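One protein chain is absent from this view; the other protein chains keep their places.
We just call them A, B and C in the order they show up, numbering each chain from 1.
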Amino acid sequence: MNIGVVVFPGSNCDHDCEHVFKDVLGQDVTMVWHRETSLAGLDAVILPGGFSYGDYLRTGAIARFSPVMQAVKQFAAGGGLVLGICNGFQILLEAGLLPGAMLRNKSLHFICRETYVKVENAATPFTSVCKSGQVLKIPIAHADGNYYTDPVTLAGLQANAQVIFRYCTADGKVTPEACPNGSLDNIAGIRNAEGNVLGMMPHPERCAETMLGTEDGRAIFQSMIVSSERKKLAGVR
Amino acid sequence: MKAKIHVTLKQGILDPQGKAIEHALDSLGFKNAANVRVGKYMELDLQQTDKSKAEIEVKQMCEKLLANTIIEEYRYELS
Amino acid sequence: MKAKIHVTLKQGILDPQGKAIEHALDSLGFKNAANVRVGKYMELDLQQTDKSKAEIEVKQMCEKLLANTIIEEYRYELS
Partner (left out) sequence: MQTGMPLITKDLIAQHNLTGEEYQKIIDILGREPNLTELGMFSVMWSEHCSYKSSRVHLKKLPTTGPRVVQGPGENAGAVDIGDGLCVVFKMESHNHPSFIEPYQGAATGVGGILRDIFTMGARPIALLDSLRFGELHSPKNRHLMKGVVSGIAGYGNCMGVPTVGGEIVFNDIYALNPLVNVFCLGLAHQDKIFRGTAAGVGNPVIYFGSKTGRDGIHGATMASDSFDDQSEQKRPTVQVGDPFTEKLLLEACLELMERDLLVGIQDMGAAGLTSSSCEMASRAGNGIELDLTVVPRREPGMTPYEIMLSESQERMLMVAKAGKEDECIAICRKWDLDVAVVGKVTADGILRVLDQGKIVAEIPAKALADDGPRYERPFQPPAYQDMLTNLNYDAIQDVKDANVALLTLLESPTIASKRWVYEQYDHMVRTNTVVRPGSDAAVVRIKGTKKAVAMTVDCNSRYCLLNPYEGARLAVAEAARNLVCSGAVPIGLTDCLNFGNPERPDIMWQFAMAIEGMKDACEHFQIPIVSGNVSFYNETNGLSIYPTPMLGMVGLIDDAERSMTQWFQQEGDDIILLGSSREDLGGSEYLKAVHAREQGSPPYLNLDVEKALHDCLLSLIRGELLQSAHDCSEGGIAVALAESCISGPERTLGAVVRLTRGRFRKDAVLFGESQSRVVISAKPVHRQAILGHAKRFSVPAEVIGSVSGDRLIVAVGDEGSVERMIDQSVGVLLERWGFSLERALNQV
């Protein structure tokens, strides 16, 4: 699988994503500079975490205008897999590829810690190797992860099973206390209506090796690999 | 021409920063303050002498970049 | 009584946000915009009907909490 990792000025989890795909999972990785306008040849694209443009003004607000975002939109429209992690999620929201917006964490602080998230929908290209209801331990690191959307959109997200991850307790209970940032409905990750664009605040790339705590984050990347292989097989036939 | 732009959270959207400030004011003894809301204020110079053209430009800037209209509203003055 | 408070960076102090926004506006094609400065805007309700007392209170709030007077300056209106 050939994964593109977009590098915005201020991205800082780009190398981490590259490391997981290349060194841990043995895939091909292409680093995509934000000024590029084509994503031809890639099987999936990752918008990594970090502070694109310093997160000045609003998180993701300036990055969404990078030339590469036009290409990302086309790529997504053509059914390509797009994963936005943390700042990447924020950029997808600002770009309108996913619905909603991010507010400041309820505590107003940056928070870096382990969280548990429940896989609400395992029938997606990003979660296919998980079981529905499975609890993953994945760390967060952000100051603006307090997801918000209007009630109508929220109802739509729920009705279409677009909420993919919710913050929960270690044993899978979705409680207000388990939500680290005040996010609406404990939302930690959502997908678009078509199902090929996922945004999530937790950082799966930070927990894909036992030495770093857990391997839970691998599930997401492995699902992407499985999905892309299936697609290729289907294409050959 | 100078543009002065205010971007604030829409009514009804929780403003954690405003809440925190209200709390802090309270603990500093300012018991009279309530409904604190925090927003952004931006100033910029426009090389544009035609007011109606300037207006269009500033509106576009706000819609496109300066405000996120899902959660924020904006207003501006030109002078 | 309602207080509207503007907090802005003092002249000469670097405004990284303003700089980044200016750059972004430029690359979006808004070539006319210059000298972007970003500040804070706050609104609050005061349970105080005496304007001159309100004035004193708001000034104190700004000095003590709302503005960082080392790098910022503030102004306010009461209505």
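Just so it is clear, a contact is a pair of C-beta atoms (placed from the backbone, for glycine too) under 8 Å apart; a residue touches a chain by one contact, two chains touch by 3 or more.
Treat the numbers as computed from the prediction; the structure is a model and nothing was measured.
J.: Can you list the shown chains that the absent chain is in touch with?
T.: So, taking every chain into account, the missing one touches A, C.
J.: Of the residues A:A40, A:A159, A:M211 or A:A234, which one touches the chain left out of the display?
T.: Of the candidates A:A40, A:A159, A:M211 or A:A234, A:M211 is in touch with the missing chain.
J.: Please pick, from A:F21, A:Y56 or A:Y147, the residue that touches the omitted chain in the full complex.
T.: Reading the full complex, the residue touching the unseen chain is A:Y56.
J.: On chain C, what residues meet the omitted chain?
T.: Interface with the chain not displayed, on the chain C side: 9-10, 12-16, 19-20, 23, 68, 70-71.
J.: For chain A, which residues lie in contact with the unshown chain of the complex?
T.: Counting only chain A, the missing chain is touched by 9-10, 12-13, 15-16, 19-20, 23, 49-51, 53-56, 109-114, 139, 141, 143, 203, 205-206, 209, 211-212.
Note that in this section only the chains that are shown with their structure count from here on.
J.: Could you put a whole-Å number on the gap between the CA centroids of chain A and chain B?
T.: Once rounded, the distance between the two centres reads 30 Å.
J.: Can you check how far apart chain A and chain C are, centre to centre, with Cα atoms defining each centre and the answer in Å?
T.: Once rounded, the distance between the two centres reads 35 Å.
J.: From the C-alpha centre of chain B to that of chain C, how far is it in Å?
T.: About 10 Å separates the centre of chain B from that of chain C.
J.: Give the residues of chain A touching no fewer than two other chains, as numbers and ranges.
T.: Expected reply: 57, 62, 65.
J.: Could you say which residues in chain B touch two or more other chains, in rising order?
T.: Correct list: 65-66.
J.: Tell me, which parts of chain A touch chain C in their complex?
T.: Listed in rising order, the residues of chain A that touch chain C are 53-54, 56-57, 62, 65.
J.: Can you tell me which positions in chain C touch chain A when the two form their complex?
T.: Touch residues, chain C against chain A: 16-17, 20-21, 24, 27-28, 38.
J.: Under the touch definition given earlier, write down the residues of chain B that touch chain C in their complex.
T.: Residue list for chain B touching chain C: 6-8, 18, 21-22, 24-25, 28, 30, 32-48, 57, 60-61, 64-66.
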